[in-house]
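With one protein chain removed, the remaining protein chains of the complex are shown where they sit.
In this document, chain identifiers A, B, C and D correspond to the written order of the chains, with residue numbering beginning at 1 in each.
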Amino acid sequence: MSDQTMQDFKNLAPSNSQKFTQRLLPLVVFAVVVLMIPMFNPSSLVLTLLNVMGINIVFALSYNMLLGRGGLLSFGHAVYFGLGGYAAVHAMRMIEEASYGDGGFWASYPVFFLPVIGFACGALAGAVIGWPSCRRAGTPFAMISLGVAELIAAAGFMFGSIFGGEEGISGDRMNGPELFGLSLGPISEVYWFIAFWTIVGTFCIYAFTRTPLGKMSEATRDNPERVEFVGYDPQRVRYLVFIFAGGFAGLAGGMAAVQYEIFTPEAVSLAPSGMVLLMAYIGGIRYFAGPIVGAVVLTYMQSMMSDYSEAWLLYLGILFMVVVMFAPGGLAGIVAGLINGMRAEDRNERIGRWLTVSAGGLLAFAGLIVLIEVAVRWSNGYGEVFEPFGMHLPTASALTWALILIPIAAGVGLLRLAMKRKEEGHA
Amino acid sequence: MTTPALSITDLRKSFGPAKIIQGVNLEIEKGERHAIIGPNGAGKSTLFNLISGGYHPTSGSIRLNGTEIGGTKPYLINRMGLSRSFQVSNIFANMSVRENVRCGVLYSMGYGYSFWRNVGNLKEVQRKTAEILEKVDLLDKANLPAALLPYADQRTLEIAITIAGGAEVILLDEPTAGMSHSETERAVALIKQATEGKTLVIVEHDMGVVFNMADRISVLVYGEIIATGAPSEIRGDPRVREAYLGDEADALENGDAA
Amino acid sequence: METIVFSLLNGVIYGLLLFMLSSGLTLIFSMMGVLNFAHASFYMLGAYFAYTISDASSFWLALVFAPILVGLVGAAVERWGLRTVHVNGHVAELLFTFGLAYLIDEVVKIIWGRNAVDYQIPELLDFPLFELFGAQYPAYRIFTLFVALAMLVALWFILNRTRAGLIIQAALSHPHMVGHLGHNVPRIFMTVFGVGCALAGLAGVIGGNYLVTDPAMAVQMGPIVFVVVVVGGLGSLMGAFLAAMLLGLLQTFAVAIDANFADMFGWLGLSPTSEVGRISIASLAPMIPFLMLVLILMVRPRGLLGDREL
Amino acid sequence: SAESLKIAFIDPLSGPFGPSGQAGLNEWNYAAAQINAKGGVGGQEVEIIGLDNKVNPKESLVQLQKAIDQGVRFIAQGNGSSVASALIDAIEKHNKRNPGQEVLFINYAAVDPAFTNERCNFWHFRFDADADMKMEAVTDWVKGQDSIKKVYIIGQDYSFGKAVAAAAVKNLGEKRPDIEIVGNELHPLGKVKDFTPYIQKIISSGADAIITGNWGADMVLMIKAAIDSGYKGPILTYYGGSKGAATAMGAAAVGQVKAIVEHNTNLQLSDAQTAYVDGYEAAYPEDNYYYHRIHNAMNMLAMAADKAGSTEPKAIAFALEGMTYEGPTGTLTMREDNHQILQPLFMSTFSDNVTRGVEKLPLGWVSGDADRIEADATRTETTCKMERPS
Partner (left out) sequence: MLKVSDLHAFYGKSHVLRGVNMEIMPGEVIALLGRNGVGRSTTAKAIMGEVPPKGEITFKGKPISGMESHQIAHMGLGYVPESRDIFPTMTVRENLILGIKNMKVPGKYTVDQMLDMFPNLRARADNAAGVLSGGEKQMLTMCRTLMGDPELIIIDEPTEGLAPKIVHQIGDMIAEIAKTGVSILLVEQKLSIALRIANRVYVMGHGEIVWSGTPEDFREREDVRKEWLEV
């Protein structure tokens, strides 16, 4: 081979500075943000929220190893989260027992490293369950994952000593040796624990995407048939990825075990599996950062929006459907589209269109909010009235209906306009 | 005499009642360029599928360098040094051209299912990828998504993935299908160069390509090989004319391929 | 003896209910390839519509109009939702219906409240039909049986007498081509989806007062519907029927059996006081469908009577 | 001070147990309004914050954390011993980790006996009779019924259901060794939609009576299936008064269904108490006055605050220990040794001869003089070794 080729090739490959800005920098920024948060003295409410976000970030990233990277749609990923978490809670109890009892291995095991147990157990579960499930991709895989999830969830109420039945299993995180001077009692100390593992998890999952196995998992997603003819067994690729995804879900489970100090069989059921699917998808499965965005947004909605509106799940459903229909790249895809668009030559045209779309979307959404909130209050039947910005919007008032119908109509109109312009623009 | 690269004896394949391959015998020497021609539906692609592990033979034997491979999984056969391309482009559409080729390279370089190495740091892999890309002249398109390549380039990429693993025996299924004249010429040159010294089995309907490239030609009709021989023999064979070439044989004789 | 007769009867009726619920999905899934996650939500809508209609007028009107309404909702969903995501493939469609399930659940909660509504069996059918071993058997259950059988016959007729199935299947691989052959694909898709949903709605009318009409009914039934369709086999109505019956009977029998693992496997040395030994067969009932699902997918991916793999 | 005293009410507000939780929330709200009209608790206005936990322990802890983060110091919960168990644990940990910010747990219905025995805890006070105490009363009634020869026990598969079953087996064995227990079964909590197979099993077993601790939808659906299938024997319940059960039973169940309760609205009520009940039913026309113990708890809380001269949970807890309260049904005592209330209990029967019906029906719950069990008679031995903060 000529030196010339190597030269050309080097030019094609990203330069070191590109590598740094595109790969390392985002991770570093992420870590710095995480480390700086405590400097703002967040309240325990905020800390709780952040901790849950951290757990969900790792969980959603692990899910995306399957869905986004591996093309495997799973409805049972919470199984590995749950099993990892259960293992960690059991370990936590053993640490407690050992430190009050006769010592031994568990007495010297720091709670700080429980996520490692979670990882091991999640990976083990992945190894066992993945064996039958990874033989085929696509719908059979999805259906098996659903079946397995329901099976394990049902078993949750059967094997009391493992899952604890309705009561679940709980533990106390303040036992065993302390690490880094963290007693893990107050939530502010748990924050450091979560921060540490969020960064470790994120980094490891990112690193995984850059390994030969990670790359071949993408290849298998795109074209399993061809993968066979370049020397790989697609089942094996899926299986290995599945084990890792299970492991990282278990890691997140271990983080959750320390945060909540309790696990109930509900943790392995369909509901949290659905939630992580929503997180990854809404965030954007084709982007590494997508699930992170999704986890942050959905956790916020789940914990905070549920205080403002009883119908938050409805908003979530709508958000999800809008993403599926109009933005398959998810929130991250929208952001990436904006950034690319800013660089495109027809920038001005695009900005105009975006503005129209956002205005239309916001208007339609505002109308929808009024509709939903008025409906919720009507449905509760306590005679409560929706009063945004000091307005008084009872069900019967004409103003209410005007505020519902006019923005929706105007919004839809604007959206159509934008759509039409886009078509024309392409012509 | 050395063992043939590929030796097929009494190979049969039926799908239900339909007997598609009905007793094929074929030996291909190391370093030979062998073309398989035959009417549509004769079973050429099926034969390729049998050799490369896509289908299980109903009976008969296929030996690669003396080792039986009939019914072995495709990825195992591939690891033994046999690689194939597809009649309909079968590439990794969501990946870049470079990544496509790299997928073909990874296993052969011993990086199988490794999950502790960063692909970016695998120097040999990068060098090999670049080498292949250069060979097929796709270096300048290395970072384009494969799906956005023009049709002819996708066909070329198909070939690139096939040769990337460094297999000694290469099967190409209609590599120039759908290409224009100039593209076909380029592809032929490229294939010749890239498979220098390797064993090549090729299926083609473009007689220009076939007669230009092949050392020997086999004619497959209704699942049976009715003739094998040097291009000149095949051209003259009346059975081949009757079953396959039709009027085109005359055109070929006039040196004016379709 | 009593147990066997009761379980048979209950099992058959529960099985028929499952069949009613899943027949619409079989239709949609096998014709359009859409694994409609919201199918059970349409079932729920059927129950709620029926509740509202029968509250205002009569159950018999509800029996007719609730399914039609649900069908219209389904058609609308196809027209303004699914159609947009169709181009992005089956996974996108599945995800769309997944979101739709959330949406319908929440809307139902807003309109009809978070707790069960009082959807009652019509007076005309609210009497014990016969007495068996000292227990009375409600007439409504037998009514259910007849509705389900009528549905089976009607569906079988539709599937075997129309070309719509072929056209849709063709459109899955090459939608444009089907248009060039002169078929109005979008309209057929919309109709099939609507009819499938209407069938779910009918199941809701019947199942809502047989069981309970509450916002959790969709979540509870959703996964089981998949089990029926997948175990029965893609594209096979008879398969779905068989699978539903099998599931109904197995689950009912499990509940009726008064034994635990120790009773069954005591000869293996399983102690009746151990955790595993204490597990009762009855408590296995909720696991049975999913066990079946996983096993079938592993052993026979085309299902009991399916004509192609999932 | 102007600051209100917040009580976080963590119970199911949706799902199969939603009606039970919602009724509880309504009564807490009413009790708060009533006490506020009298000047509140320790001079502070009481505010109830309803939080939905879907009967899930983990979700409850999430809600607990949220409540605590908002400065709530009092937690009320009742629906589900599974949840109560998690709350007791979590509150204990919280109180240990955050001295000076303790939280008090007011349990108005979770009756797993463990909470006032081996798992008793200083921060937990129970205002309902526990499962053992209630079962004593139930089996005392069975003792007098010679016609009952076979009993079927059915319950929900969790600590409370198990506690009921265990107590029933133990007590029947002591009081009526001749009775055969023909079935002792647990079913999943809140998941069964059709109880007919269970009921047919019970009928086939030849049971003369059913004992069940079921509540919420599990109660309503089970009793509906029993009536529909023509089961005729007595059904002895803890929670026959669950919302919706009366409608499901209808006149067919008159005299057949019994429930062990601390109150029913057909007792001899004082005028004040009548007005109180009327006030509730006027404020919540969809509900009936049911959780009398909530109103007891609210009044005792106010008394404790007055006694302690503070609304600090720790002070209130100490004040509550051993406190007696003259309630409408008699004298109530909060046991000091295990934080279990002692109050009169009533075996009540579903009847069509009522002055106050429930669920807008001419049917309701009555109890005669013989059905009253005095507070002292309900006392049980406790294994509690209470650890008190200094």
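One rule holds in what follows: contacts are C-beta pairs under 8 Å (C-beta built on N, C-alpha and C of every residue); 3 or more make two chains touch, one makes a residue touch a chain.
Every value quoted in this text rests on a predicted model; they were computed, and no experiment measured them.
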{"item": "Residue, one of C:5, C:181, C:259 or C:276, that touches the chain absent here", "value": "C:181"}
{"item": "Of B:67, B:180 or B:193, the residue in touch with the unshown chain", "value": "B:180"}
{"item": "Interface residues of chain C (partner: the chain not displayed)", "value": "163, 166-167, 169-170, 173-174, 176-185, 308"}
{"item": "Residues from chain B at the interface with the omitted partner, ascending", "value": "15, 18, 37-42, 45, 87, 174, 177-178, 180-183, 205, 207, 243-248, 258"}
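Definition applied: only the chains that are shown with their structure count from here on.
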{"item": "A-C against A-D, pair bridged by the larger set of C-beta contacts", "value": "A-C"}
{"item": "Separation of chain B from chain C, taking each centre as the mean of its C-alpha atoms, in whole Å", "value": "49"}
{"item": "Intercentroid distance (Cα basis), chain B paired with chain A, Å", "value": "44"}
{"item": "Multi-partner residues of chain C (at least 2 other chains)", "value": "109, 283, 286"}
{"item": "Residues of chain B whose C-beta touches two or more other chains", "value": "none"}
{"item": "Pairwise touch network: line, ring, star, complete, or other", "value": "other"}
{"item": "Contact pairs between chains, per stated definition", "value": "A-B, A-C, A-D, C-D"}
{"item": "Residues of chain A touching chain C in the complex", "value": "73, 132, 135-136, 138-140, 142-144, 146-148, 150-151, 154-155, 157-161, 270, 274, 277-278, 281, 311, 313-314, 316-318, 320-321, 324-326, 328, 372, 375-376, 379"}
{"item": "Contact footprint of chain D on chain A as seen in their complex", "value": "43-45, 48, 157, 165-168, 170, 172, 174, 185-186, 260-264, 266-267, 303"}
{"item": "Parts of chain B lying in touch with chain A, wherever the complex brings them together", "value": "52-53, 73-75, 78-79, 83-84, 86, 90-95, 98-99, 102-104, 106-108, 111-120, 122, 126-127, 129-131, 133-134, 139, 142-143, 161-162, 164-165"}
